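Of the protein chains in this complex, all but one are displayed in their positions.
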Amino acid sequence: MGFRLTPQENSFYDLFAKSASYLVSGSRELTTLLGVPHDEREAVATRMREIEHAADEATHAIIRKVNSSFITPFDREDIHGLASTLDDCMDMMDAAVDLIVLYRIGDLPSGVSDQVEVLSRMSELTADAMPRLRSMKDLSGYWIEINRLENQADQIYRRLLAGLFNGDFGADTLTIMKLKEVVEELEAAADAFEKVAHKVESIAVKES
Amino acid sequence: MGFRLTPQENSFYDLFAKSASYLVSGSRELTTLLGVPHDEREAVATRMREIEHAADEATHAIIRKVNSSFITPFDREDIHGLASTLDDCMDMMDAAVDLIVLYRIGDLPSGVSDQVEVLSRMSELTADAMPRLRSMKDLSGYWIEINRLENQADQIYRRLLAGLFNGDFGADTLTIMKLKEVVEELEAAADAFEKVAHKVESIAVKES
Partner (left out) sequence: MGFRLTPQENSFYDLFAKSASYLVSGSRELTTLLGVPHDEREAVATRMREIEHAADEATHAIIRKVNSSFITPFDREDIHGLASTLDDCMDMMDAAVDLIVLYRIGDLPSGVSDQVEVLSRMSELTADAMPRLRSMKDLSGYWIEINRLENQADQIYRRLLAGLFNGDFGADTLTIMKLKEVVEELEAAADAFEKVAHKVESIAVKES
């Protein structure tokens, strides 16, 4: 019988994969929110909240595991940092959904769909990359693509704000202020995904 | 005669305790500001500025001590990081006070008092936890409670902004913009307290 790593050691990767899988579910709810009638948004927000809670649990499971493990696959601090940055992505997507409902926003400019599309792609790439932490191989494609998508998100965000401010969407000042909060939260989510990629890159650099 | 750690080694803890004690003083001035007539706010801001300067001095004392000590109780970088994150809490509470005076804001919505109450509690918990860095024991209660308070602060903040935007406070657009700056600065202070707690948690994880 060959040598096998203990299940304990392996499961950090499983926990990261689980944590990132919630990002995929969360970004799907975000996409759903944009398509449903306004009076069904609250129901989407409730499901989003549940996903956010489950993601929170996954983050805490990682932290607890770090604190109780004698050996960890990479630096304790890095595990800590990666877990909490993944959590930030979720928190910000959840916040965007929450704000759309709380601010009783009506129609959303089409640029918001573009932002959400980028976040969906980022979620999938991130969930897809997590299992590769085990071998630390084939990760550079992931972080290069995330960086590219973050630049794209940045362009969408700036043009969207410029459009709002220059009256393209025909909204009154208070509505512009509300929409600005939402598009900023979505942009912050894209930034958080980039931070996850930077974290993964710096772990890979250290461990290589 | 028993063995005793040298005073030099001990005093890092004293310096952190001192630094955090300014946060308690600062949060008290914040609370005072909300209760005094508008024309007495400038006097509160002056006292706040003095506390902020004293806190700055405490931060620099820690940095100087790190640079000149041969042995430090935990990683130099972590001492550095903790000191500057504590300083951020102070800076942000000071900034909020400054903005209220600078923007010549009149009445404040009641949600601002709720934000300040959470910051007061966070200040006390943080000041209370610093001496326990020495033993690295009984700290988990502190960071769990700070996390809980930060979630509460987040809820207050979002509902407060939603209320402002939806006209609950009956303010004009420019006043809403000014109030938004103040509540955002207070929310940033709550985030900074959470970062202090994360820092303490990650130091405890490393040193355990």
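Per-chain numbering from 1; labels A and B assigned in written order.
Everything that follows uses one rule, which is that contacts are C-beta pairs under 8 Å (C-beta built on N, C-alpha and C of every residue); 3 or more make two chains touch, one makes a residue touch a chain.
Keep in mind it's a predicted model, so treat the numbers as computed, not measured.
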Identified contact with the non-displayed chain, of B:Arg28, B:His80 or B:His198: B:His80
Decide which residue listed in B:Leu99, B:Leu139 or B:Val200 touches the omitted chain of the complex. B:Leu99
Touching the unshown chain, subunit B contributes residues 63, 66-67, 76-77, 80, 84, 95, 98-99, 102-104, 173-174, 177-178, 181
Chain not shown, touching residues in subunit A: 158-159, 161-162, 165-167, 173, 176-177, 180, 198, 201-202, 205-206, 208
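Keep this in mind: only the chains that are shown with their structure count from here on.
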Turning subunit A onto subunit B by a C-alpha fit takes a rotation, in degrees to the nearest 5, of 120
So the centre of each chain is just the mean of its C-alpha atoms; given that, what is the distance between subunit A and subunit B in Å? 28
